[in-house]
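All protein chains of the complex are present and in place, except for one that has been dropped.
By letter and in written order, the chains are A, B and C; residue numbering begins at 1 in each of them.
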Amino acid sequence: MTLLSDLLAGIFERRPLPGAIRRFASEQDIEDLCRDLLGSHGEISGSSMACRILDLYDDMDDAGKREFFEFLADDMDIDTDGLSTALEAYRETNDKASYNSLMEKAEPLRQELARRLNQVPSGTARLVDMRADLLRFVKEGASFGRVDSDFRHLFQSWFNRGFLVMRPISWRSPAHILEKIIAYEAVHAIESWDDLRSRLQPEDRRCFGFFHPAMPDEPLIFVEVALTKGIAQSIPTLLDANHEPIEAASADTAVFYSISNCQKGLAGISFGNSLIKQVVEELSRTLPQLKTFVTLSPIPNLRRYAKENDCEAQLDDDEKRAQLAAHYLLTAKANNGHAMDPVARFHLNNGALVHDIHANGDPSLKGQEQSGGAMVNYLYDLKKIAENHEAYATQQSVVATPRAQQLARQFTSTAPIEKENS
Amino acid sequence: MTLLSDLLAGIFERRPLPGAIRRFASEQDIEDLCRDLLGSHGEISGSSMACRILDLYDDMDDAGKREFFEFLADDMDIDTDGLSTALEAYRETNDKASYNSLMEKAEPLRQELARRLNQVPSGTARLVDMRADLLRFVKEGASFGRVDSDFRHLFQSWFNRGFLVMRPISWRSPAHILEKIIAYEAVHAIESWDDLRSRLQPEDRRCFGFFHPAMPDEPLIFVEVALTKGIAQSIPTLLDANHEPIEAASADTAVFYSISNCQKGLAGISFGNSLIKQVVEELSRTLPQLKTFVTLSPIPNLRRYAKENDCEAQLDDDEKRAQLAAHYLLTAKANNGHAMDPVARFHLNNGALVHDIHANGDPSLKGQEQSGGAMVNYLYDLKKIAENHEAYATQQSVVATPRAQQLARQFTSTAPIEKENS
Amino acid sequence: MTLLSDLLAGIFERRPLPGAIRRFASEQDIEDLCRDLLGSHGEISGSSMACRILDLYDDMDDAGKREFFEFLADDMDIDTDGLSTALEAYRETNDKASYNSLMEKAEPLRQELARRLNQVPSGTARLVDMRADLLRFVKEGASFGRVDSDFRHLFQSWFNRGFLVMRPISWRSPAHILEKIIAYEAVHAIESWDDLRSRLQPEDRRCFGFFHPAMPDEPLIFVEVALTKGIAQSIPTLLDANHEPIEAASADTAVFYSISNCQKGLAGISFGNSLIKQVVEELSRTLPQLKTFVTLSPIPNLRRYAKENDCEAQLDDDEKRAQLAAHYLLTAKANNGHAMDPVARFHLNNGALVHDIHANGDPSLKGQEQSGGAMVNYLYDLKKIAENHEAYATQQSVVATPRAQQLARQFTSTAPIEKENS
Partner (left out) sequence: MTLLSDLLAGIFERRPLPGAIRRFASEQDIEDLCRDLLGSHGEISGSSMACRILDLYDDMDDAGKREFFEFLADDMDIDTDGLSTALEAYRETNDKASYNSLMEKAEPLRQELARRLNQVPSGTARLVDMRADLLRFVKEGASFGRVDSDFRHLFQSWFNRGFLVMRPISWRSPAHILEKIIAYEAVHAIESWDDLRSRLQPEDRRCFGFFHPAMPDEPLIFVEVALTKGIAQSIPTLLDANHEPIEAASADTAVFYSISNCQKGLAGISFGNSLIKQVVEELSRTLPQLKTFVTLSPIPNLRRYAKENDCEAQLDDDEKRAQLAAHYLLTAKANNGHAMDPVARFHLNNGALVHDIHANGDPSLKGQEQSGGAMVNYLYDLKKIAENHEAYATQQSVVATPRAQQLARQFTSTAPIEKENS
């Protein structure tokens, strides 16, 4: 990581505007500057102007930012009349020139604006932060939603899997990256640098993240892995700072016990599926004796489901809790037919299957509140994930081990649970 | 460069498809695979399918490739009926859902296909090569031109200035990069590794290139620079392998004597302007005593112009040749009002000015054929380039030094030269 | 650092002994192994045997280590009879063969043993740790002192200035290096990772260390620097976590406020002089506007000196304290004529001069105990250090500014202070 960062750092320092441009730019407001950036000036002084625009944006309060997004929504919107005309012209001539005009009209100006803002070194990160701001306002109306759609479209292209770099994150990683791991861990909070060290330094722990070359100091997503003998059944065992590490070469199982997205501004751009599969490949290559790749995952909405179905009391009994969790994971569906549980949805769509339930996997307060402490292993079997995904994607079939199925069958409820949302 | 390359290499090795997918994929033809990649399978097995498609493409002969481009042009084209319907729907409701539908319809499928092909490690480079193929066929009809427009649109976004990395290229650079410098040098051919060494190793020589993180082994563009006392007037002096190097710290001038684009598949994506300006900034920072940044450039079409204007004989006289060249550079215009000379067009649009003419700058056969050996210095003055560019971009004014203007005024022709294309 | 470490890591993993050697080695005790390592086996299986010896050593308790050092002192000692004979032979023949014999006899076997132990990857670090052990026992007798002299002689050669690498240490450095900075800081303790960040991350802070390529994970010495406007007068101001950073380019002064040796096993190998000078050169190069390079240093033995001279009461008065400190630094001498104060001795011998005294530089408990809180700036003027050093080294002259001299003159004591140790 240092490498990549160093590589880019030397090149990508902020440089002051040349005098002429600076004077010129400093007299203009952000909207005029955006218009100029899209015009002829943009060709030669684009980088200076883009810097100035992003600096002006950073200095704004929420009112100013809201106004700027309104400018993007309205003044930089798609020109439907122009598009309609261009479409007619193209349908008539079907030639390259009319096609180019059509394509130009088929995109709102704000997309080209974002591309030009992106030409400055830190541009990508700052645009991601801009979208994070936007997402705070997005419920205020459809026009912000449209702006967000355009950001998302661009980010899908810029954060294409082919541009991402997977990097191991270890106790040898730079501190300024590690402090972000502490900040971004979203599943099992990292309490301190000592806690972090206990997750990264032992020989039987691994962590991997995706990075984008234009944002080398910012992890996009990361996953924490424990190498174990047999499948881990509870989080406290895994996170015990005093656990006796085993030799990596003696482990037979890799447990993915935490996966966290880092960038609010990249909401809706999915990295988790690719990351898990690449980590499985990487670990298989370097530790060929590993046979099993599982998660140890929370079941975030189990209690809510139990409440809604009048069987919350079952969460107080270890045996019944496991059966209830299995029933929930294998049968509870959302409106669209997909798994009700968001974590299940993610892993099932990735092609994992429900492997086992542990009634007391997470005794923490959070774990109790979410699921009475129950946790689940999803199993990643590279040879089966295409098939599993297909079954889930096309028919919403939840693939599960016989053991998980049996647990689910053992579930009985006094109040019969109706088909969800039927 | 090795760094970046190493970083990516470990991650981005080609891995075989998992058995299931491979069997599945190997039974399909490229068009079916493309359709699948755009569908549900693409979510989970996209990387494998993209690899397979690119491998199939690589194995095709020109007939097969032409057929594939026809598939892109026709089957993956924009759906004008769908777009028309979506546009009407959006105009009515103006909401986010209809906007998203509109945006989806406003793009031909082949753009999303290219994005999905790009998810594999070497994808970017292979898509650039694919466009290089396409450009060989593009004159065959408008439909290929439309496909090319879409490639160009995507590459504008992917090769955005903010994603590029400038790297010095030196005799310490990896050989596999240097052999590409030899291959890609387009202005003054590099004859051998010894010739290359004489351009890179002396203390008064520099070379810089742009690279893209997803193509770390491929320079996109590079520029060769000589550090001199005073402004160089001829190429043989600069390229003399036995020249006595001066200390870099004693130079007052940086001469850009060769700039070469490397990737045919990136035609129309302009890097030269950014590269020159970034090199000027880099050299100014590390060698603050440098005062002058000029090119020593060919005048490719001077002889043709002289022929067309019945004054080719002037090319035989040193004095008249310089005057003719100045006249040509300062006054000869193409149809669109821009400078007739393509190299002049590039530098003037970058904000450079015509600084001086050297009648015997390039005695090589190529130099004789192009311009009777005349060469020109374009001057980059960072404080003036915004202004110069503005003058040229809006009024096609060619800024020049008094000396260049005087040379141009001294030009007289027996056959009066008409305004070009009037 | 990561780089260097990575470079070496791939190569320098501990590998198990090949079966034959391992069996062979495991049956021997450490002394036999040492003898074998010095013999014929050593040529081919040296690396395996050296590993085994170092592993055996690591597993020993203090009694075992003491016994091992006795073995080094006695069995691996210089052979004075042999040396005497070889000397006579050489004096007679004066030829190369007898010279080689003389040179071989002129070295105790333990030096060659250490060189052969050093052939394993981590050997250097482990030998440094071995000497740290030895130093705990060294007062037990002359024989251990002789062993230590040989370690020191070897380390002088191995840790030659030409083999050291200076590296910036920043908040971007690897965590496993930074935790050592926390552990090794010897002057102003680093309380936490937050404290560390506040010393490394602000734009007006720097830290540099020396590393040896064979111990890439271990700093040898490091210095912490604050960039300031004007000369800092107190430590709390410098270490204030909430201080408002200034732009590095606006600083005129670099204050070296802490310098710590890291390796007990390298006691007596001096790095500080070289490090300070190299940091001054590095900062001068990258921040040419820096004009002044000073330390802000403790005066560790001032209170003891005051006690011994019955003027401890002067430490209670700000004004008198400064005068006493100046008097002490400028005049108090140890037996050998050098400055009594160890920190003064170090900087004066480096060619620095006494620049100013601050009565309240360090209000911490440690500061109070050492010097009533007084601190001193030593000034490094690269143009004068050769001259200053010469004056100090040959005549023990303490160069000081007029201001420091005046403070010293103002000192008066009721009990006349005798020449130290007279």
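Rule of thumb we're sticking to: contacts are C-beta pairs under 8 Å (C-beta built on N, C-alpha and C of every residue); 3 or more make two chains touch, one makes a residue touch a chain.
What you are looking at is a predicted structure, and each value in this text was computed from that prediction instead of being measured.
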Within the entire complex, the undisplayed chain is in contact with B, C
Missing-chain contact, candidates C:His153, C:Lys307 or C:Arg409, resolves to C:His153
Per the definition of touch given earlier, which of C:Ser198, C:Thr295 or C:Asn350 contacts the omitted chain? C:Asn350
Need a quick check: the contact residues on subunit C for the chain that isn't drawn. 3-4, 7-8, 11, 15, 18-21, 24, 40-41, 43-47, 78, 80, 83-84, 87, 90-91, 94-96, 99-100, 102-103, 106-107, 115, 118-121, 123-124, 142, 145-146, 149-150, 153-154, 156-158, 160-163, 165-167, 213-214, 273-274, 278, 281, 349-351, 382-387, 389-390, 393-394
Where the missing chain touches subunit B, by residue: 2-3, 5, 171-176, 178-179, 193, 197, 201
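Here is the rule we use: only the chains that are shown with their structure count from here on.
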Pick one for the touching-chains graph, please: line, ring, star, complete, other. line
Which chain lies at the heart of the structure, taking centres as C-alpha averages? A
If you average the Cα atoms of subunit B and of subunit C to get two centres, how far apart are those centres in Å? 55
In whole angstrom, how far does the Cα centroid of subunit A sit from the Cα centroid of subunit C? 48
Averaged over CA atoms, how far is the centre of subunit A from the centre of subunit B? Could you give it in whole Å? 35
